[in-house]
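Contents: one structure, followed by commentary.
With one protein chain withheld, the remaining protein chains of the complex are depicted in position.
Right after this comes chain A.
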């Protein structure tokens, strides 16, 4: 069937023909009609799940096996992390890594090699994957792991669906004693204080800094630094709540502008009165605060928005982050959702984003000024030896991509070896020269 689709950022919008397989054989059969890209719940922001032909994997939604002795869960790629939490948390198990929304599929988590607030301790999602079934461009379905076709495994983890279609994944859940998180919030008056707080709390399982990007001058980088641990109180009943609010339509003139964002940020920051607070919160508000508002992406209006996330290596120092924050603050472009984190070491996958360093995630309403600012930030990031997160990208140039992902050639070799060339491509990969 033909329709139009877009990513979570609602830009760009493309015409597409969607196939929705319910069996692995049906997925394989869909390859006969031409190049395509797999897609899950469409939470990647830019154009990485968009193509003229899309394979919608949400119909493959079965859990297949769980072993409480090892924590290993096997499921079809279209299962969402929300389902994993709903079904496994009451039994004391939790996903090893969760991004800022639980409405991502396991297949998407592999393709994007998603990271969460525990990256500095536990790495990214695919560091917990032990094996996968992948549909190759040849129509063959192969099992891959660190020992079986390890080159395919390294390329597929974080490979944006460009090596094949991830059909089935086995990954290790972590045992927890509570659905709740013991949270510490540090009020950091400027960037130095925020970075210090992140370092001070780096023994905590989960850490992140929420930055008020509209604070300037001496308050530049003003943040709330959050650190969390799974609680021990034995309360495991999953919060099965659906979103409590919904944005029912595209806001005509975007509700998020400098005035509202600034007011929101001031309130958010002022809400926390003491410099250091401890409290216990549910896993939903801790990990996925925005999931409480369904379709929050509509707040940016019909034209959508651009996410921008970069990482710069630790060696380059925190000055790059400081400079980036200064430029965004000076530009005065509304970006209410700015998040800073210090990544731990990266892994051996060819295209995985995380690497030891500072990562900053911002978003802007999609307009010319925002794009100009992003181009400027690109230069800064590349010069520091950093890179951009493909899952959030809709605008990077092929040159920037090749410069910042040094293992691209190895990745392309694997694609050639496993028959992926000419079969798996997205709007993003075509833009970046991977076809």
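Keep in mind that, in the parts below, contacts are C-beta pairs under 8 Å (C-beta built on N, C-alpha and C of every residue); 3 or more make two chains touch, one makes a residue touch a chain; residues count from 1.
In this text, contacts and distances are computed from a predicted model.
Novice: One chain of this complex is not shown here; going by its UniProt record, which of these names is it: "ABC transporter ATP-binding protein", "Glutamate/aspartate import permease protein GltK", "Sarcosine oxidase subunit delta family protein" or "Short-chain dehydrogenase"?
Specialist: "Short-chain dehydrogenase"
Novice: Return the single residue from A:91, A:203, A:278 or A:303 that touches the missing chain.
Specialist: For the chain that is not drawn, the touching residue is A:91.
Novice: With the missing chain put back, which residues of chain A would touch it? List them for me.
Specialist: 1-3, 18, 20, 22-23, 59, 62-66, 73, 75-76, 87, 91
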